[in-house]
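Apart from one protein chain that is not included, each protein chain of the complex appears where it belongs.
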Amino acid sequence: MQAGNEKLLWMYEKMVEIRYYEETLAAVYMEGKLPPNIQKGLAFDIGAGPVPGEMHLAAGQEPVAVGICAHLSDDDTVVGTHRPHHFAIAKGVPLDAMTAEIFGKVTGLGKGKGGHMHLFDNAHKFSCSGIVGASMPIACGAALAAKKLGTNWLAVAFFGEGAANQGSFHESMNLAAMWKLPVIFVCEDNQWAISVPKSKATSIEWVADRAASYGMPGIRVPENDTLQVYEAVAPAIARARRGQGPSLIEIKTDRYFGHFQGDAETYRAKGEVARLRQNDPIPKFAQLLKDKNFMTMQDESDIIFKTHQWVDRAFAFARQSGYPSAQDALKDVFVSDHSNARALT
Amino acid sequence: MQAGNEKLLWMYEKMVEIRYYEETLAAVYMEGKLPPNIQKGLAFDIGAGPVPGEMHLAAGQEPVAVGICAHLSDDDTVVGTHRPHHFAIAKGVPLDAMTAEIFGKVTGLGKGKGGHMHLFDNAHKFSCSGIVGASMPIACGAALAAKKLGTNWLAVAFFGEGAANQGSFHESMNLAAMWKLPVIFVCEDNQWAISVPKSKATSIEWVADRAASYGMPGIRVPENDTLQVYEAVAPAIARARRGQGPSLIEIKTDRYFGHFQGDAETYRAKGEVARLRQNDPIPKFAQLLKDKNFMTMQDESDIIFKTHQWVDRAFAFARQSGYPSAQDALKDVFVSDHSNARALT
Amino acid sequence: MKTTRILTMAQAISEGIAQEMTRDAKVFVMGEDIGSYGGIFGATGGLLDKFGKDRIMDTPISETAFIGAATGAAAAGLRPIVELMFVDFFGVCMDQIYNHLAKNTYMSGGHVKLPVVLTTAIGGGYSDAAQHSQCLYGTFAHMPGIKVVVPSNAYDAKGLMISAIRDDNPVMFMYHKGIMGLPWMAYLEGSSNAVPEEAYAIPFGKAKVLQEGSDITIVSISQMVQKAVLAARELATQSIHAEVIDLRTLVPLDTETVLKSVRKTGRLLVVDEDYLGFGLSGEIAALIAENLDTVELHAPVIRLAVPNVPIPYSRPLEQFVIPQVANIVQAVQAAMLKKTAAAAHA
Partner (left out) sequence: MKTTRILTMAQAISEGIAQEMTRDAKVFVMGEDIGSYGGIFGATGGLLDKFGKDRIMDTPISETAFIGAATGAAAAGLRPIVELMFVDFFGVCMDQIYNHLAKNTYMSGGHVKLPVVLTTAIGGGYSDAAQHSQCLYGTFAHMPGIKVVVPSNAYDAKGLMISAIRDDNPVMFMYHKGIMGLPWMAYLEGSSNAVPEEAYAIPFGKAKVLQEGSDITIVSISQMVQKAVLAARELATQSIHAEVIDLRTLVPLDTETVLKSVRKTGRLLVVDEDYLGFGLSGEIAALIAENLDTVELHAPVIRLAVPNVPIPYSRPLEQFVIPQVANIVQAVQAAMLKKTAAAAHA
């Protein structure tokens, strides 16, 4: 499947947006976390600053998100991981509410209750989870619903190569194959699960080859290349929409930041990231678009300008928004409140 | 690998012993469970009689147990399933203590605490579990210990074809392959998981083919045939003992009884069991041994006589043994008692 | 025209499900052996014939996948009923249950609606040993995000099941095997009772006072309610008048009914088939301890529950660890003789 001009530009735009989003967040995340503003003796305080808690960024992994989501509409479901921003942005989750959520603000997607690993957007059928491997069963359910409702919608489960050794992978793949569910299982192979390299955790080279265990197509994408992803997944998408069931696709990609922000990355060879960054898919894609005359220099700078503006505005929105009031913590356990929640005495 | 005469006779003997054990148990199990001795209105009472609770029998599946265990010694570990008797007997677990356990007697393997799904025998390194798929992680641990202790011992995990869709299967296979653990994963494909046929649950034909997902050999045994099992698994055993890691073997076998005793088996086609029984591996194996002059008629009747005697004696032992005293229920939570156990007021 | 018949709890449950499935095409059922087998404990008996295999779906033995799929399908607008055959198996799929099904509503700020009913069998008493005999409702009630419904009889079971299916939140529906009225397991017959043919809903969070009494309050749930009623009957012949309360749901928990009763009786016995420690019996006792400003106890609270040991297989052991009618009678008798230190002073 050949991507049209508009699609190509959309992909580029989203990648630029994602990258700038993650870089902005990387900087904002550090606010308030360093001496002298933190507890004496600490080098860093994960719980401090405007964006507290763990922070998993996806810079470098943009091709996975945009190459897949370029095939999707609002009716399709995406379930992401603990590293969810690139998927969310590519799926069209509004930046303002997403960023506000990451800041823990009441204007956030989850009114501040979820945080960066728990972004839920019904309108764009996006959700994610902090549990490794958890995206797959849930995506099966969305696909089951699509099928039961008689639509040709599909569901995408993103997961890391580390998650491919979790039991949920196996159960979900078998269930989806058995029931011919319209699911695309997308393995982001960034070679690392925190500090554990794939070679120490996964007994074969390609997770995609595990598709054979379920009688579904397995697709290998050997490069962190946007167009390759886009084109390689097209048959899987078409297959799912035709009601022929799931596929598994694995994409080699690169993680530019640490596992989470603050990760000293002592397990990584010196210079590994610098080397990976030489293959940055974004300038590569820009070059391609320009070479083929799909994008002018003006388009390029427009895209950069506008996406940066979106992101900056979202961060401003998040900063300006208020925190939820403390008592609100007791609400929303259930959609109508009949929980056992009760305030501290 | 060719089985010697002694081994062949041992396999025959064990199969006869297992079959007679299961048939005896099937009869004993019904004692006290039928009207008029039970609650009015019931057709059957699972909790009544000398052997209460669920009862999963393995008649028909003898080739799996003996074909594999013929390769093992007391130093090798076997982890069985909810349907464990054939494995236990083939592994050499003493019949008396095993049967007493099934009767809930104090002379039982677990002093009556475990019951038929929970047979533990340290001396023969045998254990099992009522949880589908649970044998595999535990066998990995036994294999890890064998490796760490510098031995060439191995571990066998038995599991049903239904269990091959449980997450533990996937995780264990990958871990064993990654760490080159001496484990033999043995899938007993009796085509049924309670009422659900394999064709409705497993998205490919052969579970054994899933071995490729882990880079380990997968071995298909297409017939419920003792010698086939014995010979097919031999390379896997040798491989494990050489330190080259795990294998997966799948054996087509047949379940002659219901899933548990009392199962009305309405999900099975009429006559299915009668048809399966025409392929009974025990007379077939006897014929083979006699044809090849490995076994005389006298040997055969000696074997039948002696195994029946063993089984009958074990049941007599179990019947004659006493029940544990009620207060003993509070013991053995820990090997030295520091639990929170306390008697009812 | 209202018609009632005596039904078993299994029949009442499957009837409730069938009526809701007829009313609402979004309801469907998934689980192991829930189709042609009708559920190992009969909770889905007859449904396959009525609704066909697209709505009554047998699954592989992949609890993580299919319970997670229930969450995904519910988020997409369906109303799945999903069965975990025995609660004892929760460990293979607990992450999907409590990190996703139970939390996604909260984490989304209430935006994600998850109308899932998770049915499961609980309880022992028939020698099914440590991996097939537990109750564990305390475990599920401890973790926020799932309503916990545990009926003691057919009438309640149907009404609570209908409420569960209509509820827009995850509901764990736990039925005790020993009160399902199965033709193959002895059961406490009080659990089979008159059930209207029509659909009706019983609200959650309302305990039922099964029997009024002035001497002691017996709080219980599930099969133990039936035992408590039998014990109360025996106690009545000894002129001890026990008030028997069936909590019916643990989340939400009807604390008012319990407090009101204990304010009246001054004595509390909690009877529970779950483990004693850190569970239901502790929570109910704590409720009283927290409210001693308005509750005056004549005797210390007594808890009867499985004494912090796994369920043993052998019959005499199992019968010893699971509270029996005789234990309840004895515990009440003991409570009638005991005095709190404060009461002794007064």
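Each chain gets a letter, A, B and C, in the order it is written, and its residues are counted from 1.
Everything that follows uses one rule, which is that contacts are C-beta pairs under 8 Å (C-beta built on N, C-alpha and C of every residue); 3 or more make two chains touch, one makes a residue touch a chain.
Note that the structure is predicted; figures quoted are calculated from it, not measured.
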Task: Quick one: say which of C:Glu83, C:Asp128, C:Asp246 or C:Glu283 touches the chain that got left out.
output: C:Glu283
- prompt: Considering the whole complex, which of A:Gln61, A:Ser135, A:Asn165 or A:Thr226 touches the chain not shown?
  reply: A:Asn165
- line: It is residues of subunit C that touch the chain not shown, namely 64, 88-99, 102-103, 106-107, 129-131, 136, 138-139, 141-145, 250-251, 253, 268, 274-275, 277-283, 285-286, 288-297, 299-303, 308-310, 312-313, 338-346
Message: Using the document's contact rule, name the residues of subunit A that touch the chain not shown here.
response: 38-39, 41-48, 52-54, 101, 104-105, 108, 110, 112-118, 129-133, 162-163, 165-168, 193-196, 200-202, 262, 266-267, 323-330, 333, 339-345
Field: Touching residues on subunit B - with respect to the absent chain
entry: 77, 79, 108-115, 118, 120, 122, 125, 127, 129, 131, 134, 136-146, 148-149, 155, 167-168, 171-172, 174-175, 178, 331-336, 338-341
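One rule holds for everything that comes next: only the chains that are shown with their structure count from here on.
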Field: Interchain centroid distance [CA atoms averaged], subunit A/subunit C, Å
entry: 40
Query: What are the residues of subunit B that contact at least two other chains?
result: 165-168, 200-202
Field: Contacts with 2+ other chains: residues of subunit C
entry: 59-60, 62, 64, 92
